[in-house]
Every structure is written in C-alpha cells, then in structure tokens.
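Left out: one protein chain. Kept in place: all the others.
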Amino acid sequence: MATASTGLPEHHVAHHFDSADQEFDSAKTGMWLFLASEIMMFGALFVGALVFLTLHPAAFREGSHHLDWRMGAINTFFLLTSGLTMGLAVIAAQAGQQAKVRLNIIISLFLASGFLVVKSMEYAVKIHHGTLPGRLWHGEGFHDPFAHIFFGLYFVMTGLHALHVLIGMSLMIFALIRSRKVQFTRSYFTPVEMVALYWALVDLVWVFLFPLLYLIG
Amino acid sequence: MSNHEYPGHAIPKSTIVGSYFALLFLAAVMIGLSRLDVDRFGIDWMDLHAFKSVLIMSVALVMGIIVSMFLMGLRYESKLLNLTIFLSNFVFLLIFVLFTWTDTSFRGEVDPSFNQKINFTSPIKVEEESATPEKAPAPAAPQAAPAAEAAPAK
Partner (left out) sequence: MIAHVHHENINYLKASKGLKNWLITVDHKRIGMMYLASILFFFIAGGTFAGLFRFELWSPLKNFLTPDQYNQFFTLHGVIMVFLVVVPGIPAALGNFILPIQIGAKDLAFPKLNLTSLYLYWIGAAIALYSIVAGHADQGWTMYAPYSLSRNPAVLYMMIAAFILGFSSILTGLNFIVTMHNMRAPGMTWYRMPLFLWAMYATGIMQIFATPVLAITLILLLLENFFGIGIFDPALGGDPLLMQHFFWFYSHPAVYIIVVPGFGIASEIIAAFSKKDIFGYRFVAYSSVAIAIIGFVVWGHHMFVAGQSELADSIFSFLTFFTAVPSAIKVFNWTATLYKGSIDLKTPMLYALQFLFNFTIGGLTGIILAILSVDIHLHDTYFVVSHFHYVAMGSTMIAFIGGIHYWWPKMTGKMYNEKVGQIAAVLVFIGFNTTFFIQLIMGSQGSPRRYYHYQDQFQIHHQVSTIGFVILATGLFMALFNLIASFFNGSVAPANPWGAKTLEWQTDSPPPLYNFKETPVVTHGPYAFETEKA
C-alpha cells in the first residue's frame, strides 16, 4: 500500500541492527518481556488478594459491597473502547494514515481521561466515608475487623492500575508527537504498536481487577 | 533497508471490532451474574456464592484470553516466543498462588496452637458481637514471632 505523501521523513534503522525486521522483532520481544514483568507485578497483588479472600472471606464480602459496581462498569466500558481505538490506530499506522492514527489516539486519550475522572469520583466517595487504608481509616458501620484490609488492597491495586493508565496516556502523547515527526509505513509503525500493546495490558489487568474487587462476594 | 518485508502479521480489523463486542458482551454477563440473587434458588447442598464467584472469574479469564490473543495479537505472531513469554507468566503465577495457598489454608494441622489468633488492633470499631477475634490493646510487639498467625477464618 502506497503511503500518503505527508512529506514526513522515513524512519532509519539503528546502526546496530541489520534490518527493519530485526529492529521490529527486537522491540516487540522486548515489549513482551516488559509486559511479562508487569504482569508478574500485578499478579503478585492478585495472589495477595486471593490469600486475603481465602483467609477472611466475610471481610472481603463486606468490603466488596461498599464498592459501586456501576462505576466499575462505566470504567470497563471506557477501557474496552479505548482498547478498540488503539487497535484501530495500529491498523491505520500500518497503512500509513497519519491523520487516522492521530484521531484514534486522541479518542483513546479522552476515554482514558474519562476512566480517571470516574476513578477519582470513586476515591472521593471513599474519602468521604472514611473507608481508607489502616491508619487513615475512619469508616463507620463495619462488622468485620479485617474489612479495612480490603480497602488497603483496593487502593493499592486500583492506585497502581491508575498509575499505569497515566503512564499509558503519556505514551499515547509520545506516539502523537512521533506521528508528526516520522512517516509510519508498513515496515515502521513500532511506536504505535508498542503503545497499543502497553494499553492492552492496562485493559488486561482491569479485566481481572473489576470482577475481583467489585463483583465477587 | 528492507522495506519490502512486512514485520509481524497484521491483526484484521474485523477481528479487533469483533473481539471488542465480545468483550462488552462478556462484561455484561459478568455484571449480570454478580447481580443474580443466588439465595433465591434455595439450594443448600452447595455454596452458590462461591460457585458464582468462580463463574465470574472464569468469564474474566475468557476476557483475558480474548484481550491477549486478539487485541494484543498473540494469535497472529509468526514466532512462538512472545506466546511462550505470556504463557510462562501464567505458569509462574499459578505456582505462586498454589504454593502460597498450601501454606495459608493448611496452617496448624499438626500443632493447633499455630491457629491461635494473635491480638491485633483493627481500626474498625466493631459494633455487633458477631466477630470472633477479641480485640486487645496494641500488641507493641515488633518481636512477635510470625509463627502464631491469623488462622483461616472458617
């Protein structure tokens, strides 16, 4: 497919690589290894949560009932849709359609900000009710003495996830800037592909986080 | 240099859109399941709450597989390396959770004194007398042997 002539310079393969293929493969394998380490990091938190769930199921249930599943559902929608637009951005990059890449990334950015807005609304409710981790706790009306650990886990897990949303958003902005500097082609669309992979990880974690915290119990 | 060749495989647009709608549908299924009042069925020979939780997490697993295989394109990789990396994640996490579980869920089988709950201060002021662990003043025991640990709440 001939790329639209946007007048942007083409990407040059770095000197220590033999070909664009080798460069792309390296970037992608590197990204997957990085994602693997991210998954292990989140995975360990899930292990912690599952241990807590088996040790204190009643506390987990009580905490879970204080979360609003509607908020979680809206955020699930935001994240899944932004995953779609990032996927479309990759396809547009492969076709060299810079404008379409930008449009899709901007939509994703809006959806991601929507996620953060909803998340901060949820945090505001928690702060209002005082269901905060241990030392800051001033919640009322709880029956299980272990219930505060649920909120400890909730804040750590969603907080770390929200941090990844922020990182993902800055990567998107980075990809937007790249799209103004370099012409994407069939053999060079690495930045968009990498950001999309990272964003899919944010999706992947949320897909498990949402039911674990909001729906179980 | 080698612009003729196309690195990696493209994920078809239809696959991305299709998996997006599949994910939305499964998310709805998950929420629907969690809203289901299982007590209504009046079945007492199995723990329907636990079963429901397992079901919900299984749906989440399916969603996870869709995200990784189609959105992240593992299904379309020409090399098996990236898929191997991803699967290793699951193997290592499975090891992690299973082995930790053999500890946390089976403490005090030989020496039941291990099951004694240690005193701890919960920030929660328990209002009803339903909770078992007696509250005590601050343990002030940084030396506290990790041995006597909170037992599985049965």
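So that you can tell them apart, the chains are marked A and B in the order they are listed, and the count of residues begins at 1 in each.
Going forward, contacts are C-beta pairs under 8 Å (C-beta built on N, C-alpha and C of every residue); 3 or more make two chains touch, one makes a residue touch a chain.
This one's a predicted model, so the numbers in the text were calculated from it and none came from an experiment.
The omitted chain makes contact with just one of the residues B:Ala10, B:Val62 or B:Ile118: B:Ile118.
Touch with the hidden chain on the side of chain B covers residues 81, 88-89, 92, 95-96, 99-100, 102-110, 114, 118, 120-123, 133, 138-139, 141-142, 144-150. Mapped onto chain A, contacts with the missing chain fall at residues 15-17, 22, 25-26, 29-30, 33-34, 36-38, 40-42, 44-45, 47-48, 51-52, 55, 132-136, 145-146, 148-149, 152-153, 155-156, 160.
Keep in mind that, in the parts below, only the chains that are shown with their structure count from here on.
For this pair, chain A with chain B, the centres built from the Cα atoms lie 18 Å apart. Within the complex formed with chain A, the residues of chain B that make contact are 1-3, 5-8, 10-11, 13, 16-17, 20, 23-24, 27, 30-31, 33-35, 49, 53, 56-57, 59-60, 63-64, 67-68, 71-72, 79, 81-82, 85-86, 88-89, 92-93, 96-97, 100-101, 104-105, 120, 122-128, 130-131, 133, 135, 150, 152-153. On the chain A side of its complex with chain B, the touching residues are 13, 18-21, 24-25, 28-29, 32-33, 35-36, 39-40, 43-44, 46-47, 50-51, 54-59, 69, 73, 76-77, 80-81, 83-84, 87-88, 90-91, 94, 134-135, 137-148, 185-187, 193, 197, 200-201, 203-204, 207-208, 210-212, 214-217.
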